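Yeah, one chain of the complex is gone here, protein chain that is, but the others are all in their spots.
To keep things simple, chains are lettered A, B and C as they appear, and every chain counts its residues starting from 1.
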Amino acid sequence: MGKIGAAVLGATGAVGQRFIQLLENHSWFQVVELIGSERSAGKTYGEAVRWILDGEPPMSVIDLPVKPLDAEIDSTLVFSALPKEPATTREPELAAAGHIVCTNASAHRMAEDVPLLLPEINADQVGLIEVQRAKRGWQGALIANSNCTVMPVVMALAPLREFGVQKVMVTSMQAVSGAGYPGVPSLDILDNIIPYIGGDEENKVETEARKLLGRFDGSRVQPFEAVFSASCNRVGVVDAHLVVVSMALAAQPSMDAVIEAWNTFRAPEPIPSLPSAPEHPTLYLRQPDRPQPRRDRDAGRGMTTTIGRLRLCPVLGYKFIALSHNTIRGAAGCSILNAELLAVRGYLPDFAPLRVSSAL
Amino acid sequence: MGKIGAAVLGATGAVGQRFIQLLENHSWFQVVELIGSERSAGKTYGEAVRWILDGEPPMSVIDLPVKPLDAEIDSTLVFSALPKEPATTREPELAAAGHIVCTNASAHRMAEDVPLLLPEINADQVGLIEVQRAKRGWQGALIANSNCTVMPVVMALAPLREFGVQKVMVTSMQAVSGAGYPGVPSLDILDNIIPYIGGDEENKVETEARKLLGRFDGSRVQPFEAVFSASCNRVGVVDAHLVVVSMALAAQPSMDAVIEAWNTFRAPEPIPSLPSAPEHPTLYLRQPDRPQPRRDRDAGRGMTTTIGRLRLCPVLGYKFIALSHNTIRGAAGCSILNAELLAVRGYLPDFAPLRVSSAL
Amino acid sequence: MGKIGAAVLGATGAVGQRFIQLLENHSWFQVVELIGSERSAGKTYGEAVRWILDGEPPMSVIDLPVKPLDAEIDSTLVFSALPKEPATTREPELAAAGHIVCTNASAHRMAEDVPLLLPEINADQVGLIEVQRAKRGWQGALIANSNCTVMPVVMALAPLREFGVQKVMVTSMQAVSGAGYPGVPSLDILDNIIPYIGGDEENKVETEARKLLGRFDGSRVQPFEAVFSASCNRVGVVDAHLVVVSMALAAQPSMDAVIEAWNTFRAPEPIPSLPSAPEHPTLYLRQPDRPQPRRDRDAGRGMTTTIGRLRLCPVLGYKFIALSHNTIRGAAGCSILNAELLAVRGYLPDFAPLRVSSAL
Partner (left out) sequence: MGKIGAAVLGATGAVGQRFIQLLENHSWFQVVELIGSERSAGKTYGEAVRWILDGEPPMSVIDLPVKPLDAEIDSTLVFSALPKEPATTREPELAAAGHIVCTNASAHRMAEDVPLLLPEINADQVGLIEVQRAKRGWQGALIANSNCTVMPVVMALAPLREFGVQKVMVTSMQAVSGAGYPGVPSLDILDNIIPYIGGDEENKVETEARKLLGRFDGSRVQPFEAVFSASCNRVGVVDAHLVVVSMALAAQPSMDAVIEAWNTFRAPEPIPSLPSAPEHPTLYLRQPDRPQPRRDRDAGRGMTTTIGRLRLCPVLGYKFIALSHNTIRGAAGCSILNAELLAVRGYLPDFAPLRVSSAL
């Protein structure tokens, strides 16, 4: 009662399911519309979905009808878990028609006037919405979140921007859930590693990182000046991407100063009070062998990036590892956090200012 | 009949078993003595061993008695799969007593007068044996092979020395067999990654690489001048270590030139004719997602290092991946190849020159 | 404040950790004493434990001292996760000294006067405590919970006792956490199955099932009359044991009647109101490929046994599968539920009757 209705595009897929799972019992939003593929349209969600997360689909959505991709949508707020191709055309249509589209798709991430929003580190990119509206004449807006692999990289680097990040080398070990469902065949990953991720993953990491860490100058995002190199690998892990990072820092800070930066990093107000914001956006673990995917992916309900093993790198200066849950922090969870920020910034008309002030 | 007898130290352990498996049906050598832990001594091998490789222990060793570590050894040729601590003292004793000790242990690898032998890339280090004998007054010799993780790194870099390797960044994804048996608990690795390898693994990679790629100047090995940085990780793979490498090359060769160097790399004579030498020490695979541990570890009967994914690295210039079977190429198989080289170089007195000439 | 203090024996082991995790924020009990191995004694829990569950040990226990096994214990309530051998002698000593010992160890499970308590199906075995006290002259009591593999079997069979269970064939596929830590070597289980469980597992299933499903006649437990056969296997799953069951039922009920029995099964009052009791002790899943370990083990916070695939068995009549979380429902969680039942039955002197009535 009193919650803001939301639609989920691509509701039956792996990320769509995660949206639905995370929005179950959300304090501000409620899933009221589901959009699926042609094959699913016309069925109830319970009939259409092959639920791949734990347990069963929430009772609250099981009887909702799945609408086709071109159906009219009532909700202002739209979460998109569409594949790249349908996202390319459908997401702008919806934004033009007045919807606030928070998308996990890669189609528009690097468009100049689309915020690549990660609230804790670049909330200023919300300002791009006005640029976007002015340029495109839209009533709504299109807001993207990043690739799931670049997520732990930029979460770990954001608190270090003050030290002058210059070069960054990333090797990822990525979970199979990042490839969706059915995704990675088991014959490819049991007792094996696939040293390659399709969809130009390495390039995404190298380019999105610069936009995510960049600065909005009032009209556009000035990309972060560091150079990135990424090598991406698939390993036999269900959820969470682990990245091994080496970096050059101009300021040559002490190890303690770097760890202090991670452990004291906080998002600007009011982000820490948003429902999906973790207490610690970044958290340094002192054990010599952590973070680990299975044991640390649920830190901060899947929204905390855990970091460990900071040590000297003979080649670039510093090295460390970082871990984020790829379908929560790196996908649906971040989209929802983005929508929460947009709500308090006034982009969702039904969101009562009074509730905001009391909620925060 | 006519084969050279060999002893295996640490015969019941994971690497010891691999020695025995690889020496079964070897054309020159035959296992005739087995040395085990105190717990195993006095039993037959069949009673003492918990065989962890495929199938069952070879019939030829099943009834051999397991001797204690301090037992006298008859064979000139000794393969050692001892843990570091007993290796520290026992291996020099045996070398002093006239044995040719080919060891997989880390205890003496970095000693100035111990060859860290990898025949295809540094056969000149055999020359250190004379330095060793002169300095220590030994009748025998102690010859080490390298850490299993540095193996694919140096195998891939050796053919590129001509291009001026300057900086090397390595991230490893290592198989559980590298930790021996019982080794890595399954609770630590199922649906998980352990981003840490004990025994100072990263330092071993960084330092052994320089000795392995170094040049013997007649009295010592001049270390290879490049700087190495390693980040080591354990993943849920049975056998084979995969390394992700970025490197700076002074000569800025074309991609084709680098691939050509790998595919045409051959060891100097007579190494290619040794029984355990693979046809291709290094082999570049053209598929975008290879090499993979399970599918490529047995290339060249586990002795070929497969390489793939050469591409530009925005930070260091070049990046690629490489794979070696960690308990064959990276352990027992390399020790045996070392012994074969020593045989043809005359260090095994029972090895008939006539047989050599006919064999080669 | 106002909670009943509890001691955990074997606190640093795999099941000990699960006790501590489940008791964090328990509404009635609070861990105040930790007993560990000689190696751990004298350290704080944070120093002594190698935490293998997700995240980190609870802050509330991190600074508690670990006491040696022979230390005096203040708490009346004792949870034991001891290995069999120390349990054999120490648990009776503690029970004799007035402690209520809820044990997960196998040492005393089949003793005639020890309840093998599983509240939902045999709460009457609490009556054995008086037999035990009379016979042994104890002030306290020793209460066991069952082997983790028999758990899903008896949970699924209990609602069917009315149909006359006659023969039961069980094949288990068991998670690695059942073997503790370090437990199963990864070299044994990656890309593999171990078709054998040590500790006489199959016999435990066959004999404990009959006691668990038996009837307390006022002086002893009359064993359940069915014949059981078990074949136990280890598979590469982290948590939860899946059992494949065929059975003969005298009454030849319809499939619907069997499913109805599972779905309507409820424990007698006041068990359903105990803090650790699940809403559904047993739950039948209609999908053709469920339950599955990873997706269903957390049903009912790990305390619900999920069942599926009921169909005709050409040999025995009926077949189905069942799943229980082995370290929650099958170990620590059941021990805690047992203690909750003992509390409301008056066996914990500090447990205020008023709180009970309000709580239930």
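We adopt the following convention: a residue touches a chain if its C-beta (ideal position, glycine included) is under 8 Å from a C-beta of that chain, and two chains touch if they have at least 3 such contacts.
All figures in this text were calculated on a predicted structure; none of them were measured in a lab.
In the complete complex, the residue from A:191, A:206, A:289 or A:340 that touches the missing chain is A:191. Of the listed residues C:61, C:238 or C:274, the one in contact with the hidden chain in the full complex is C:238. Set against the missing chain, the residues C:119, C:140 or C:308 yield one that touches it, C:308.
By the touch definition given at the top, subunit A reaches the unshown chain through residues 14, 52, 176-177, 181-191, 236-238.
In the full complex, subunit C touches the hidden chain at residues 167-169, 171, 173, 190-196, 206, 227-229, 231, 233, 235-238, 242, 244, 246, 288-295, 308-309, 313-316, 319, 321.
Although one chain is hidden here, its contacts on subunit B can still be listed: residues 53-55, 190-191, 238, 294-296, 298-299.
We take it that only the chains that are shown with their structure count from here on.
Distance between Cα centroids is largest for the pairing of subunit B with C.
Our note on geometry: subunit A versus subunit C, Cα centroid distance of 40 Å, whole angstroms.
Chain geometry summary: the mean Cα position of subunit A and that of subunit B are 43 Å apart.
Residue numbers of subunit A whose C-beta contacts span two or more other chains: 190-191, 238, 294-295.
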